[in-house]
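All protein chains of the complex are present and in place, except for one that has been dropped.
Labels A and B are assigned to the chains in the order they are written; within every chain, residues are numbered from 1.
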C-alpha cells in the first residue's frame, strides 16, 4: 500500500486500506516518539499558516523533528510576502522550491485542493475554512481505533456547531469509509451539518439522524464528540453569541452515557466541556491530541520517504467555466488566482444542483 | 547530583550543590558551544511565549540546537489557540504531549509553578511577571563565579527598579544560597524590593541594606548590577515616566568602583547604562548574555538526558481554599484554571500575613 508522494487534502481522496496502512505505521511510530529517527534527515517541511493554529502546526513540527527533519514557514501572513499582495499560487510555487512538502492552513475553501494541483511536492491540508481538516480526522479515527480496536460498527454522537466545524465535516467524510456506523448529529436547527456532507453520508450508506437534544442519543453512544462554536466563521459575531452556552457536555449528562463511552474534542475547548469532566475516566481529548504526533509522523513518513517529484498538470487559465460557485470564500472566486472553476451537476434531495469541485459546496442551477 | 527530570521554576527550588553541578556542566559546555553535539538528538523543546522575548527564547533555542535537539513553539499568543480562549492548563497539557520540555513565559505570576504541577515533562520558567527568572539568575551567578572564582563573600549592588524587575528578585533568591554575601539594594523609595523577597533574605542570613543613593555603596561593590525600568509592569505608564533617567550608571560614577569590580545588566538596556560605559574594562553585560548559552545547555542536558516521564499529581479543583490571594496577576486568580489556591500563614516584620504558594506575594489577614 504505497502512499509515496501523496497529498493530504481531504478524506475523500483515500481508500479504507490506505487509512489502515497509515494507522499501522502510526502504531510503530507511537513506540518511538521520543527515540532517535533519521528517516527524514535533511527533509524540509514548509508550514504556511494564513489562520492561527497551535495544535496542527506544532504537532506537525514535532512529527517532522522526531523523524530527523526540519521545518520552515510562517505562522501568520503579516510577516510574509503575502502582505505585499502575492497570490496563493505564487506563494505555493515559491515555497515548494524550498521544501519537500507544504502544510497549508487557509480560510478560503478549496485552497489546499488548488495548491495540490499546481505543486510538485505533497500538499498537506492543515484546514481550509469550514470544509476539511484531514490530519485531525486521521487522529480522530486513530483514537477511536485504539480505544475500540476497530471503527466499523461504532455509534458516534457529534454535537455542537456542525455547520462551521471542519473537524466535524471532515470526520463525517472519514466515517463514510467504514461499515455499520451509527451517527447522531446534534446541533441547533440553524447550525446543522451542510447538505453536501449529509448527501455524501447517504450515498455511502451511513445511518445518521439529526436532532437538537443530545439526551435522545447519549445513552447509546460509544463516542461523544463535542465541538466548539466557531465564532470566527459566523458572518456576524453577534449571531454566534446567540448560541453561546448551548451544547455543553455536563457531568450529569455524561453520567447517562454507556460505561465504556469516550469523550472526544478537537480542542481548544472553551466552555462546551467543563473542567470537572476532565477527571472522568471517559475523557479522552488530551490523549486524542497526543495521538496527533504519531499519526502525523506516519503520514509524513509514508508520503515523503523515497518520494521523487511528480509531473504537474499545466492549468489553462483561459478556459474558465462560465458557471460560478456561489461560495464567496471558495478559491475559485479569488480573481487573481490562475484557476479553472469546475462545477459538476449532482442530485441533492431529489433536486439538481451544481457542486464545486474545489470547495464542495452546492450552487442552485 | 542528579537533576534528571527537574523543573526550572524558581531559585527557591534548588540546593547549593545542585547549582554547583549546573555550573560545572556549563564549564564543560562552554568549551564545545560550536562543536557537534547529539546528546539531545530528536528531543523537542516547546517554547511558549505570552510576552515578548529575544534573549531568553533565542539562547534556549541555540542551547537546544547545540545539543542536537529541536524547537517548536510560538513567540506571541495571537498566532496560537490561546487567541481562541484556551486556558493555560489546556495549552500546557496539549504542548507537553508534543515536546520533552516546555519553556514558558507569562505575565501572570505563579504560572510556571502551576504548569509544573500539571505537566508530566519538565517546565522551564522563562519569566513570570515580576517574580522569577531562574535561567537568567543561573546565568548571573555563573558569570559572577567565572569572574571571581566563587560567589560566597561577594559584595553586590543592585540598582534600579527593584520592585518590578524579576531578574533582581530572582537573583536575590539565588544569592540566599551563598555565604557572607553583602547586598546593597539601591532604588527609588517607591520601587524597593518587595517584602517577601527581603524577608527571605533575612531568614537566610543575607546582610543587605536599602538606600536611594548609589554613591554610598559603589566604593565597596564587586558587582554592580543595573536594571531597566520595567515600564510594562506599572499599572500606568505615566507613573513609569516619573522615574525615567534616575539610576543611570555614568562613567564618572563607575570610576569610583573598585578596580576589579564588574558591571552586569540583564539586558536589554535602554538609557541606564550609557554607551560610553561599554568601552570600560569593567563592562561584562555582553559576556553575561553569552554565558546564557552554556548555562542553558547545562540545564537542558541535566534535566532531559535520560529523563523518563514522571507521575503527575491529580489536582482536585473542587477543594478551593476560601482564602484568596490579593494579587490580581496571580495564576490562582484566573477563574477558568483548575487551581487550588493555597495560602499559608507566615511572619513579615513581626506581623502575621498570608503568603500565596503560587506568586509568593503577601495578603493581609
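Simple rule for what comes next: contacts are C-beta pairs under 8 Å (C-beta built on N, C-alpha and C of every residue); 3 or more make two chains touch, one makes a residue touch a chain.
Quantities reported herein were computed from a predicted structural model and do not represent experimental measurements.
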Touching the left-out chain: which of B:62, B:202, B:280 or B:346? B:62
In the whole complex, of B:54, B:190 or B:215, the residue touching the missing chain would be B:54
Touching the left-out chain: which of A:41, A:150 or A:203? A:41
The one residue from A:52, A:73 or A:268 touching the chain left out of view is A:73
For chain A, residues touching the missing partner are 41-44, 46, 70, 72-74, 78-86, 89-91, 93-95, 97-100, 314, 317-318, 336, 338
Residues of chain B in contact with the chain not shown: 34-37, 49, 52-55, 58-59, 61-62, 65-66, 68, 71, 75-76, 228, 267-270, 275-276, 278-279, 286, 289-290, 292-293
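Here is the rule we go by: only the chains that are shown with their structure count from here on.
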Whole-Å separation of chain centres (CA-atom averages), chain A against chain B: 41
